[in-house]
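Would you mind keeping the following structure in view while I ask a few things?
Here the complex is missing one protein chain, while the rest keep their positions.
In order of appearance the chains are A and B, and numbering begins at 1 in each one.
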Amino acid sequence: MTAKAIQWLDDRLGLSAIRELMDHKTVPVHSATRWYYFGGITLFLFGIQMVTGILLLFYYRPTVAEGFDSVRFIMTRVEFGWLIRSIHSWSANLLIFVAFVHMFSVVLTHAYRPPRELTWASGIVLLGLMLGFGFSGYLLPWNQISYFATKVGTDVAAGTPGIGPSIARILRGGEDVGAPTLTRFFALHVMVLPLITVGLIAFHILLVQKNGMSTPPWIAASRVRHLKFFPNFLLREVMVWYGALAVLGVLAAIFPWELGEKADPFASAPKGIRPEWYFLAQFYTLKLIPSHVWIFEGELLGVAGFGVLAVGWALLPVWGVNRAGEARTRLVTGVAIVLIAYLAAFTLLGYIK
Amino acid sequence: MRLVAIGALLVPALLLAQPAKDSCVECHSVMDGPIQKPALLIKNDIHTANGLSCADCHGGDRTSDDPSVAMSKAKGFVGKPKRAAIPQLCANCHGSADFMRRYQPRQRIDQFELYKTSVHGKRLAAGDENVATCIDCHSVHDIRGVKDALSPVHPLRLPETCGRCHSDAHKMAKYGIPTDQLEHYRTSVHWAALKKGDLSAPTCASCHGNHGAKPPEVESVAAVCGSCHVLFAQLYEKSVHQPIFSAASGGGGCIVCHSNHGIQDPTTAMLVGPKAVCANCHEPGTPGAKTAAQMAQWLDGLDAALKRSSAVLTEADEDGMEVSEAQVRLGDGNENLIKARLAMHTFQPEEMHKPIEAGMAIANETLRAGQTALHEKDVRRLGLAISGFFIAITVVAIWLAIRRLEANGSGYIEPVK
Partner (left out) sequence: MLASIASFLYPVLKFLNPPLITEAAVNEVVAGKVQDLKPNSGKIIKFGNKPALLVRVSDTEWKAFSAVCTHLNCTVQYRDSTEQIWCACHNGTYDLNGKVVSGPPPNPLTEYAVNVRGDEVIISRRA
């Protein structure tokens, strides 16, 4: 009976191709294998975000009048609402952290080398999208801190040379952060960004399937043992996912995400206003840059610098690889270590100061 | 005939349409020194706004440009009225129902009659020209409506207006009355309420009267306070303290405990402790002092219990628990505290104990509700533990499955040699 049903499906869907893929997909086993898990964790957390995000949509209302109250309603009146919202918030933060780990593991194992340039580029775009999710989602509870953080954030965007003011206007839906901003950020957060992200994730994973797992250049690929992805690697991955879920549960139950005070556009900005931790390094850097450097405005220079840095980073497969298609391991590892040190130090400084 | 009728109608209309000539203002406004001032001030005067002019008080003819005509005795010019004559001068209009009806039909016309009963009025009649007349409070030449925020008798300005004389030790010296009223009043709950915008809060005139200003007598103190603090006055009137306090020197009634001008927010420190007013009469250790201490203990106890409940409920609410029912109930508890403070004015512990008891019951009930809610929050952690337990089991199960699966090395593909 079961066999018959499988046969029926196979005839129509071509299950055997999938089975073949599952059979043939393998994971290289070596000293850096553990880093392969982080892509999977990122994917899993994104799944958690989708599920909890959709659940929150059942109650959330994206208006200035009701946004805050509806989140409070979720937290206080809806059964397990506190859990769902806390998981959504914690998972978002964990997701960005894990995505960063994933990215730097790729850099340090030099997996960006041909033929994986597009995998790298799509990954960078995905990271940008994740930051976009974080930025837009932060405003939605419409509390005092998120309101002012968004004000500061969009001000930075407005500092971009030339097109800045227009970008800020489009983001805010007006001259200042207000009701139109909330609607816009909501649309971005639940429709625009997810659509793009899902498509890009599919592309990213497809490329991973196509090109297989990369082995670090210092390990001879032909001499490495491989582990079958299904079921052996997948089972291990599921174990890690369960672990991540447990961490999320603990965080959500013991440190429920705060709701804060309802945003009051006419109040003066609360003290110690700062963005989410993943923007802290940039935030702190911009604060450190003097207001005028030579003939340029300091903030403008900072924003432009970040732009150049981001583009340069996305072009890693271009400058990080020599003509023979081999990774310039020393250069790239050096740059990566400097970058990690910078991000860690400035995030910490931004947090303390 | 018809033309004449129309003409008769038109003439006064034309006269009204043109601004009336006022030679007083015309000349005086270009003069120098104190003689110019009234002409400049008069444009803000409510009387000017109602079509009256200098000549209506000072006499004379405002239509003449010749000073000798305009300010001639023949035209009734009186110059600067004598201080003693001012109340009567104002009353000429303000005491006339017929006249006032044309401008302010609802305004009282007995100000002068009241003034005559006031300490100010009596002394003026006795020849003391230092006392306040109409213009000392209402100002002169720029007299504004009493509801005008810039009027010196507007509630927010009145204390200062009275204080101009009554805080002046030099001026008050010969009357032998204190000059610290304004200073005290500025510290009082009444002034605090007024400053917050509650214009119904009392100023000097609310207790002393305005035109009939005089200090309330001992018998009328409770009545004066009771005009706002109705229930307190009712309880006090029936209390054992009423006859005793009424016999007290230096004003009786409410002010024996609460003072008069610098009335503070009452606390239990009035009942017990170093600043206790009860201790002024009830020696420590006497039954009266013990009762006062008991009352303070009740009030403080209920207050603390309610605050505790409120804190627990707030904590539960912020943690996302549903406690609105208990929060509404807590409002009743606070009401009982207020009622207990009211009942204190019977000076009967048994009267006071009823709301205290009811309030304590509510405080305990809401505290339990809050604690139950907080306890339920802990149940969440239990749920987490359960889910964590299952997660742990599953992780172990998967690990075991992997071990079994790969026991014979299956799953690994060796590199091609």
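Everything below uses one rule, namely that a residue touches a chain if its C-beta (ideal position, glycine included) is under 8 Å from a C-beta of that chain, and two chains touch if they have at least 3 such contacts.
Bear in mind the structure is a predicted one, so any value in this text is a computation, not a measurement.
Here is the thing to keep in mind: the chain we left out touches A, B in the whole complex.
Of the listed residues B:300, B:335 or B:365, the one in contact with the hidden chain in the full complex is B:335.
The chain that is not drawn here is touched, among residues A:34, A:77, A:292 or A:353, by A:77.
Screening A:35, A:59 or A:313 against the full complex identifies A:59 as the residue touching the chain left out. Residue-level contact of chain B with the missing chain is found at 193, 196-198, 200-201, 228-232, 322-325, 327-328, 331-332, 334-335, 338-339, 342, 386-387, 390-391, 393-394, 397. Within chain A, the residues in touch with the undisplayed chain are 51, 55, 58-59, 61, 66, 69-70, 72-73, 77-81, 83-84, 242, 245.
Everything that follows uses one rule, which is that only the chains that are shown with their structure count from here on.
Computed from the mean C-alpha positions, the centre of chain A lies at a distance of 58 Å from the centre of chain B.
Residue ranges on chain A touching chain B, taken from their complex, read 26, 29, 75-77, 81-83, 222-228, 231-232, 235-236, 238-239, 242-243, 245-246, 249-250, 253-254, 256, 259.
Considering their complex, residues 317-322, 380-381, 383-384, 387-388, 391-392, 394-395, 398-399, 401-402, 405-406, 411-416 of chain B touch chain A.
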